[in-house]
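Only one protein chain is missing; all other protein chains are in place.
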Amino acid sequence: MALNKDSNVYTIAFATIMVVIVGGLLAFVSMSLKPMQQANVKNEKMQNILQAIGIEETNGVTREEAGAKFNKFITRRVTINYKGEIVSDKTANDKIDAQDKLDAFNIDLRKEYSRYVKPIMSRNKGDDAKIQELLSNSTDIHFPIFVCEHGGEKYFIVSASGKGLWDDIWGYLCVKSDGETINGSVFDHKGETAGLGSKISETWFEDQFIGKTMAENGAYLPLSVEKPGKDLNNHQVDGISGATFTGIGVNEMLERNLAVYYNFFKNNPEFTK
Amino acid sequence: MEYINIFIKSAFIDNMIFTFFFGMCSYLAVSKTVKTAVGLGSAVIFVLVVTIPINYLLETLVLQEGALAWLGDDYANMDLSFLSFIMFIAVIASIVQLVEMLVEKFSPALYGALGIFLPLIAVNCAILGAALFMQQKQFANIGQATVYGLGSGFGWFLAIVLIAAIREKIKYSHIPAPLRGVGMAFILTGLMGLAFLGFLGFEL
Partner (left out) sequence: MSEVKTSEPLFSKKNMELIKNPLNQINPVTIQVLGICSALAVTVQMDNAIVMSIAVTAVLVIGNLLVSLMRNVIPGRIRIIVQLVVVAALVIIVDQILKAYVYDVSKSLSVFVGLIITNCIIMGRLEAFALGNKPWASILDGVGNGFGYGLVLMVVAFFKEILGSGTLTIPGLGKLTIIPESFFDWGYMNNGLMLLPPSSLFIVGIYIWVQKAKNPELIEA
């Protein structure tokens, strides 16, 4: 062999050529698959939002058809902050622009939680009043609302995000135009125990929320997940046996997020008209 | 407080071995005596504490979507996250190389004992696994990421030293012949994993 395989020049040349080839190949693969991957993520989000509405037309929507149906059913996208001020208001005619971070559709539920809510909660552990105060003064936290008009009724899809046993959990719930009755829900999770906590994303669990309300006698009363087998009132749903901590996480997330929406609907009666 | 939480969570609740089986290969292969187990465990802690912060910087300053914004507006929308696997493993491999050279120079006895397994730290899933989890967990700052590395490493260290201690004793027990060695180690690890599930009760 003419080449000395152990020489420095050879080693460096080999490494350089390899890096160039591998880098080029990976960039090419990534570039060519990127549109499909982004479409997947976007369509899944649309699918989740549509499924949360809880009307027949959108219940079994697949990821493929979600894109087309989304514009048909969702007529308005609104983003509010903790104080209930509207920071972004778009109609179905405004295209979703990935650069517009305030567009309700571009609000990343997991990031809202891990970046803004979690630090406040863990730093002030145990001092609930302070947490409440800091959270409600924060203008960084955004809450998306998707408005769906269908059959003369208005539906408001709101969101919630929090922490399960292992990792983040989040979901969309649909509130009827009375501002307190739930019409449907969709939950998802990052890494709950498969077969236990992961059941929050199953239909039977999600469907339990239909018809429940988050208010009593005109005051906010959070929805809650109970131990399975208990007698349930109008605010409670059955939990998952063996997944106590996921249930606690769901409760915390629903209580914290829905309160904001409840107050918003209550203080802005013209919005739900 | 945040730091202590992260440490306890990564060391006990999300223990590398018992909940994710990261680094099982070297865990089973090097756990025959406590002495080598301590050596490898320490090496893992060290490598994790060094590589996690470096990978964290890499992730936040180069790889993440929009991470290159500091280079100028033209780069603000670059997303290099598809390169993260290869970048992480490159960092890990070079650090491991460094550790290997240091160990060889300063502790030939340990080098002899660990033999083939030191280079294998590069392909120890615990190291890359921790880097990938670090990426997923989106830590707020480099301190948290470092503590996460330390905690994960400590959890791994604890696991391998515990199993090594048990395996040293169990040599003298009568167990069914086909279960001798690896088979028993699997079942023991399972039992220890069950015990560690108890840490889930911690409210952090």
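A and B label the chains in the order they appear, each numbered from 1.
The rule is simple: a contact is a pair of C-beta atoms (placed from the backbone, for glycine too) under 8 Å apart; a residue touches a chain by one contact, two chains touch by 3 or more.
None of the values given here were measured: they were computed from a predicted structure.
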Sole residue of B:I8, B:V38 or B:L132 that reaches the chain not shown, by the stated touch rule: B:L132
Of B:Y3, B:F21, B:F46 or B:Y111, the one touching the omitted chain in the full complex: B:F21
In subunit A, positions touching the absent partner: 5-6, 10-11, 14-15, 18-19, 22, 25-26, 29-30, 33, 36-37, 40-41, 44, 63, 190-191, 193-196, 241-242
Hidden partner interface residues of subunit B, rising order: 18-25, 28-29, 82-86, 89-90, 93, 119-120, 122-129, 132-133, 136, 176-184, 186-187, 189-191, 193-194, 197
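By definition in this document, only the chains that are shown with their structure count from here on.
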Computed distance of Cα centres, subunit B from subunit A, in Å: 31
Residue numbers on subunit B that touch subunit A, as the complex places them: 1-2, 5, 14, 82-83, 86, 136-138, 140, 200
Interface residues, subunit A side, partner subunit B - complex: 22, 26, 29-30, 111, 114-115, 119, 122-123, 125, 165-167, 190, 245
